[in-house]
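Remarks on the structure that follows.
Just one protein chain is left out here, and the rest sit where they should.
Chain lettering (A and B) follows the sequence in which the chains are written, and residue indices restart at 1 in each chain.
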Amino acid sequence: MSTLVVVEARGEALPPQALELVGAAQSLGEPTDALLVGSGVRALAPRLPVRRVLVGDDQSLRPYLAEVWTPLVADAVEQSQADVVLFPHTLLSRELAPRVAFRLGTAAVTDCTALGRADGQLVLAKPIYGGNALADYAVESRPVVATLRPRAFPAAEPGGATPEVIDVAVPAASPRAVVVDTVQAAPSAGPTLKDARVVVSGGRGLGGPENWHYVEELAAALGAAVGASRAVTDAGWVPPSLQVGLTGTTVSPDLYVAVGISGAVQHMAGCGGSRNLVAINRDPDANIFRHARWGIVGDYKEVLPALTARIKELKGSG
Amino acid sequence: MNGLGLGVENLVLAIALAFGGGLFLNRAWHLYRLMRLGRPTSRTDHPGERLALFLEHVVGQGRLLSEPYAGVMHALIFWGFCVITVMTADMLLTGLVPGLTIPWIEQNPVFLVSLETFEALVLIGVAMAFYRRLVGKPRRLTYTGDALIILSLIATLMVTAFLATSSQMAIARQDWSRWSYISSLIAPLWGSPSPTVSRFFWWAHVLTVLGFLAYLPWSKHLHILTSAFNVWLRSTAPKGQLPWLDVEGKLERGERLGAGDVVDFTWKDHLDGYTCTECGRCEAQCPASRTGKPLSPKWLILDLKHYLLERGPALLPADGMELPRGDLTAAATANPPTKRMVGDVIADDVLWDCTTCRACMEACPVFIEHVPKIIEMRRHLVLDESRFEADARRLFENLEASGNPWRFPRATRGDWARGLGVPVLGEGGVTVEDVDYVLWVGCAGAHDERYQRVMRTIVGLLQRAGERFAVLGQRETCTGDPARRAGHEYLYQLLARENVETLNRLGVKRIVASCPHCFNTLKAEYPQLGGLYDVVHHTELLARLIAEGKLEPRQADERQIVYHDPCYIGRYHALYEQPRDVIRAIPGVRLGECGGGCHHNRAMCCGAGGARAFMEEKRGTRINHLRLLQAMEGQPGAVATACPYCIMMLEDATRTKGVFDELPIRDVSELLAGSLDADSRNGQTGT
Partner (left out) sequence: MRIVVTVKQVPDPDVPPGSFQVDSANKRVVPPTGVAPVMNGYDANALEAALKLKEAHGATVVALSLGPAEARDVLKRAIAMGADSAVLVEDPALAEADTWVTANALAAAIRKMGAEGEPIDLVLSGRQASDTDAGQVPLGVAELLGWPSLAPVQKIDWADGKARVERMTEDGYDVVEVAPPVLLAVSSEIGEPRYPPLRGVMMAGRAQIPSWSLADLGLSDLAPRRKIVRLYAETREAKAELVKADTAADAGRVLADKLREAKLI
């Protein structure tokens, strides 16, 4: 019995989630092995605080193709005799993990936020229905394959005993897919409004465009997209593309922070699907509070700087 | 006529008449054939109503006179022409066959006095028109040479008439000549002219008439011939009722559903184009034009007319004497235009700009029907081409999914009334026998937090007045108005059928609606689906309850209240006074009006009609901002209205303009409730 974590590496540093995967694996109480996959990544192996590191290192592994990676990872899982295999919930592993699971005749649970045991059985928790419910899954076939949500698990401490490094054979592959070009997109300023998991929106209650920076600063601290009510885009404080509402963008983020927004029907039609709504408004009767999970009745000029600072603190320490 | 080149002159006149008349008839026949490319429509019902309107607006020049300068100017020319045409006909008759005259008129003092008077008045009218075009230059007019040519021709006609008559008089004075009192004054100036002089002016007059006739059908002054017909042939359907569309039948037959080509409009739509005089009264009233949007109702009509003239000939039968017949869709499809009517000639944006407020139709002196054409073309965009912006699509999908424009779950439609004790028809044994009417809530009343407060206020007022009413709860769905006005007739019919079935199953006969859009659809449009109800607006009901003493406003309200007319109860149903009566009943209130004369039938739309409430206003400036400014010209302490979307738009405007706290926007019912004593505020949760 052991747990295998899959580390999709590139370059000279461990990927951000590698130690979180190890931490999650260690919490299961079984020996932890890692499978390090990539091209020219072997040197990273000793930095993983695990029992054994299986290394699949070959030029054919980059750029990534599921056709090439799936047999390698499936073979390595069998070789390691792991009964739990943990992947990061990255774009790459969202494709790879289910393919490996199906190749091994088992099922995966993706985007897990917690691992635990119930009645001696491993259970994997994940939010479903857009976060309206949480489900605990048990997998009855072996191995259990899961992808883990980033930042949901505490990272393992680096260092400790040097792991045993074992090279695994990279199966010769002749993939049908050919990567003909790789394009690096210019890093965007932040998430797009429509797809953002966190949105901070400002309304007329801010008083004037000179106060808009309060909203932007909070958004930056949260890594959020910035939105606005129609009154604000109408008044020309910000471009119309930021409008959240029936006639603007419809958003349904995990967290929606509405600052100085009264919550008229046309606005709520654009953000009513938000999982968690925070309302900050001076008017205790504002309609927005009827839709909010948390509310603060008060002056945003006092609330926001404190909130922003505290979020930065928490993020820095987390 | 006497003795001067007798036979030859008659012959020349006959030839000239044949030539001028021939040119006229040739062009008129062409225009008539083009008009007949349109689909059939019956416009002969309600003759009495048609006659009354004809007398008021053609003979009486009613709508024209709503603008004093232009109205008087036009009426002088119009009435003058009516009289002078009799004289002209007489001249031509006599000219063709000497001695042949229209009986009774030639020596009739009354006719002669009127003739000369009107000739002079026409000259005054023409002078006013020249002044307006050359000096005053109002913005709504189109400035072309055409108008100046026509005005010159008219002036020439009058001048030559005076000169011909007076010179003739100088030659041979008759005893009845004195009735031609203006010519009598001029006659002495001639001395003893040669008869040729008189003949010259006679010929000048007659040839000008013939030239005018030949030129007329090429000019915007074609309206001289078509206006009377156009007014007579106007639609007598309720103003708020859009033409029925047999969606499934047309699909079966492979026909287009909306107007995408000239053959998809009715012949009356084409007659509208011929009748447009480019006066621009529609444009001056249009909220889209006034806020700098691409839509101008005037240019819409003119562009369609020009498109008919350009596109139509290719679709006419080869035989020039034959009229187009039968369904022409196939012919039009087989012979596609180089420029599409919708998209190339009339841009999509132009069609989406319309709020269907009907201000253009109300302003048009010749009763051109702009809004139905726009809806027909929207139908083409939506149903034939599936071409519309993301906002419209979201509206359609929300209506499909949840029966309201915001996609609130249907199950929550009745939640607003919790704790108010309003019976729900069909629930808890409540039947139609137990109540006098159904209160129609509408999507805004059910889901918009702001208008929920208004609904609760209305409920409180009705309960206080001891009214027996119920609501439909979750059984109610969107009436379909936004879908229909956005051109999605299919979706409209789905929603409307559902409501009609519900209402008919429950046996509902009487309905009180608060949303003017619901009100209009229930009252004017559901009859097309077999839904016949007695529908009143809540302001009508409240005015009646006050008159009956069932509601007594006592608390004084010292504010100046400016009332904004919602289009769908105002222009569409002429409910101008009932809401004002409610306001007037409040002690101490001063009733004000929006500035610039923009009230009653000239009230400007708030910008929400025609499904615009659910679409972003991307072009031009904001209609609601302009409307708020007009209201603020009335120095209001509060603005009253009677429509959820007007409240939404005007409140939005007060927020953007930063006057939300100082200038409350209130439903008429909220003002009334505030004026009853304290215990009447049942359900009102404060504003």
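Details
Note that a residue touches a chain if its C-beta (ideal position, glycine included) is under 8 Å from a C-beta of that chain, and two chains touch if they have at least 3 such contacts.
Being a predicted model, the structure only gives us computed values, none of them experimental.
Touching the missing chain, out of B:Phe24, B:Trp352, B:Phe367 or B:Phe396, is residue B:Phe396. Which of A:Ser27, A:Gln79, A:Asn211 or A:Asn276 touches the hidden chain is settled by the complete complex: it is A:Asn276. Of the listed residues A:Leu4, A:Val198 or A:Val215, the one in contact with the hidden chain in the full complex is A:Val198.
Listed by residue number, the positions of chain B touching the unshown chain are 247-248, 251, 257, 382-384, 386, 388, 390, 393, 396-397, 400-403, 407-413, 474, 490.
As for the chain not pictured, it touches chain A at residues 63-67, 70, 90-92, 94-95, 98-99, 101-103, 106-111, 113, 118, 121, 123, 126-141, 152, 175-185, 187, 195, 198, 222, 250, 252, 254-255, 272-276, 278-279, 289-299, 302-311, 313-315, 318.
Here, only the chains that are shown with their structure count from here on.
Averaged Cα coordinates give chain A a centre that lies 58 Å from the centre of chain B. Note for the complex: chain B touches chain A at residues 391, 394, 398, 405-408, 444, 447-451, 614-616, 618, 622, 648, 651-652, 655-656, 658, 660, 686.
Across the complex, chain B is touched by residues 204, 230-231, 234-235, 240, 243, 246-248, 250, 262-266, 268-269, 272, 285, 287, 290 of chain A.
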